[in-house]
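Let me give you the structure first, and then I'll get to my questions.
Shown here: the complex without one of its protein chains, the others still in place.
The first chain written gets the first letter, and so on, giving A, B and C; residue counts start at 1 in each chain.
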Amino acid sequence: MRTVKWNGVYPAVTTKFKENGDLDIPAFLKNIEHQIDAGVNGIIIGGSLGESSTLTHDDRLALLEATVAAFGDQTDVLLNVAEGATTAAIELVQRAEKAGAHGFMLLPPMMYKPTDQEVADYFKTVARSTKLPILLYNNPVDYKIEITLPIFEQLASEANIQAVKESTRDISNVTRMKNKFGDRFKILCGVDTLAMEELLMGADGWVAGLVCAFPKETVAIYELVKAGKIDEALEIYRWFLPILELDINPQLVQNIKLAEVMTGIGTEPVRAPRHILVGDERKRVIKILEDGIASRPILPDYKNL
Amino acid sequence: MRTVKWNGVYPAVTTKFKENGDLDIPAFLKNIEHQIDAGVNGIIIGGSLGESSTLTHDDRLALLEATVAAFGDQTDVLLNVAEGATTAAIELVQRAEKAGAHGFMLLPPMMYKPTDQEVADYFKTVARSTKLPILLYNNPVDYKIEITLPIFEQLASEANIQAVKESTRDISNVTRMKNKFGDRFKILCGVDTLAMEELLMGADGWVAGLVCAFPKETVAIYELVKAGKIDEALEIYRWFLPILELDINPQLVQNIKLAEVMTGIGTEPVRAPRHILVGDERKRVIKILEDGIASRPILPDYKNL
Amino acid sequence: MRTVKWNGVYPAVTTKFKENGDLDIPAFLKNIEHQIDAGVNGIIIGGSLGESSTLTHDDRLALLEATVAAFGDQTDVLLNVAEGATTAAIELVQRAEKAGAHGFMLLPPMMYKPTDQEVADYFKTVARSTKLPILLYNNPVDYKIEITLPIFEQLASEANIQAVKESTRDISNVTRMKNKFGDRFKILCGVDTLAMEELLMGADGWVAGLVCAFPKETVAIYELVKAGKIDEALEIYRWFLPILELDINPQLVQNIKLAEVMTGIGTEPVRAPRHILVGDERKRVIKILEDGIASRPILPDYKNL
Partner (left out) sequence: MRTVKWNGVYPAVTTKFKENGDLDIPAFLKNIEHQIDAGVNGIIIGGSLGESSTLTHDDRLALLEATVAAFGDQTDVLLNVAEGATTAAIELVQRAEKAGAHGFMLLPPMMYKPTDQEVADYFKTVARSTKLPILLYNNPVDYKIEITLPIFEQLASEANIQAVKESTRDISNVTRMKNKFGDRFKILCGVDTLAMEELLMGADGWVAGLVCAFPKETVAIYELVKAGKIDEALEIYRWFLPILELDINPQLVQNIKLAEVMTGIGTEPVRAPRHILVGDERKRVIKILEDGIASRPILPDYKNL
């Protein structure tokens, strides 16, 4: 069993589809290859950015198996689990474990606002159904459920609940978690536009979005911050911010797929009900991306700092 | 094909489970029988109140088939469709049509905040996959997606999109819809605590929650308002409000199942991740229900007003 | 001392200014005369709609004195009190009582989010500084402070706290107040777009905004509802809604002053920092008003129903 380290950059990759909505595995693997070349530490499959809400369990397994087969010896391969029923989550987790997953990202129950105790019990029950390590996704803005400090306290005894994707937008939460739990839970920033800030405050890693189109710049910021080269990191990050803001948008999937096309490492088709970007919004996004690509910074040799 | 009238009371019924989480069809049908006796016009299966987020397609079909077999000649039997992918919605709709459903309640795509055009196209595509009539569910508070007037304008040409469950909490929306569309879309109030108000302002029906435990009182209010007996309706409604507020609560399912037990027409088990109510919150809810049951009003002969 | 009845329509009148920002008392009185002719029961001076945030105490007194002198024997004249410090509120209340005010509208402390106990004590202290009756203004949407039921419970022993301007937007609050307090506190709807709904549910009066430009239509709706002529009221109200929505807008003052100009009973100048409406927004509002004026309903003899 591969040990997931929970630091560095973890792209939440987009799912590639053919025009008819079928999975496009070769295009999917091509993008992941670019991620690994850039130096990411793991891949998260089937997240929100991977159009989770349109993927069946079979789709998820197909993406997982292809990734493990191609890159399972080079990078952590994590599957996102976003289910409404506890039984459905366990079923998926157990199929994925057999299929070679290295770990999971786990959301609270979907489409229901549970009590704190229900959230805690859901996480515990799912965690106990697998030996693999788990990254919880704490995103009260989009999912209305906050994994509070008392919930984490309950979960501290579950050895395979190891990390949190911190997407509360409340950056003080990094400090609160460190004050309360030290290094018990690794903290991965889950909001592209807060990543440098949270890494500076002690976050361990970055579950990234725009990395899908700009893998090197993303990893460079991470490595520069960790090496204490803050001014250099800040220069890249300031350049990056208008692009990173495409992640903080209901059309983040479409934005990032378009960005991947413009940087040459992805494809654009999405599954219904999604449409690709059209009209003025498409123009606005293209302008931001063109401006960014035109002024792309020269990166230092960030793998050898 | 039964003609759905879209007026009167439509209970969004709870799903009955055994302690192990299996469907409990006899208990499910028993409650529906009480609804029909009280004078409701239709039954909505697998809504939020029916623990939609934990039901598989097979579960939904089993509930639907049993209801149609038992009561399909006495009442409208509608199935709730709450899916993330357009293909999944179509698949469910077509299975249900074959199984004898009379119509559908249809939510916008789940777990993704689509654009207005994506919402409109989703509804159109699903509507065109069936001959059955459809009630759209407009609940931006819980699902973050508002079906705006311009979206309804686009949908007016789809003959089988016939009604809306109005749960925006913005009661002026009843008047706006009537001003813009006259009777093109039937309006069913979807918020128990706003029902009398919206019926007075011209809403056609009531998709009700507490009706599951208090069917007669619910239908009585509807009939009294429609008969112009406002003072009589208001007296019952004022009595009912503290109980109706149990519907405006994240634990609405648990609240209403407990209410059904206390009025003798239901059972309490829920599916994980839900727990039944515990501790102080259970006491609080029981107190409200006990107070309400102790002061239950004597109803007029509301079926013959 | 005039007895304020707290039913019927109470216009929150706009303050009239000259182009240089000075008070324009004749224009102010002219509009009030139209209100009284239409059958309102009282006048509220210096409310939000009266550009409260730009009025000094001296301005308020000047408006009050002119109104009492001209119409004090025909209508209730109430002054709005919206202060940050308890001492400032008491000072204003006592000056106004000497100047002949019949009562007050009283907001919670401004520009500070107080605790419930601080709110209750503020109201009590101000109430005890005057013999005149008081209407509390409950508007948590705009002022972030809700006057909760427990606060009202504390205030029930203050005999001159007699009524509430209900602007919570939570229409169930009418029923909750009636259930808890019966007629102890008169309820005046403070949101134009919810007025008919709340009157139907038992509200006693209407603190109105668009009444400033459309006094007869406003009073007609009130009188028709109270006479049980709901269909007639509803027809006028449906016509009125697009105009009433001009009240639910940050530029409500400018909207309503423009409406007064278009119906011939007001003037448009506002005090800085406000500007009169310009550009597309001005066109949008004029269009709504023109459409409304063109289709103005013929009113029944609403004073003799």
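In this section, contacts are C-beta pairs under 8 Å (C-beta built on N, C-alpha and C of every residue); 3 or more make two chains touch, one makes a residue touch a chain.
Keep in mind it's a predicted model, so treat the numbers as computed, not measured.
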Sort by label and list the shown chains the missing chain touches. A, C
Touching the absent chain when the full complex is considered, from A:91, A:116 or A:245: A:245
Contact residue for the chain not shown (choose from C:114, C:202 or C:242): C:114
Among the options C:9, C:82, C:243 or C:289, the absent chain makes contact with C:82
Cross-chain touch to the chain not pictured, restricted to C:6, C:122 or C:302, is C:122
Note that chain C touches the absent chain at residues 21, 48, 52-56, 82, 84-88, 109-115, 117-119, 121-122, 125, 250-251, 271-275
Quickly run down the residues of chain A that touch the omitted chain. 171-172, 175-176, 178-179, 193-194, 196-197, 200-202, 228, 230, 234, 237-238, 241-242, 245
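The working rule: only the chains that are shown with their structure count from here on.
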Select the category (line, ring, star, complete, other) that matches the graph of chains linked by touching. line
Cα rotation angle, chain A onto chain C, in degrees to the nearest 5, is 180
Quick one: chain A and chain C, Cα centre-to-centre, how many Å? 52
Multi-partner residues of chain C (each touching 2 or more other chains): none
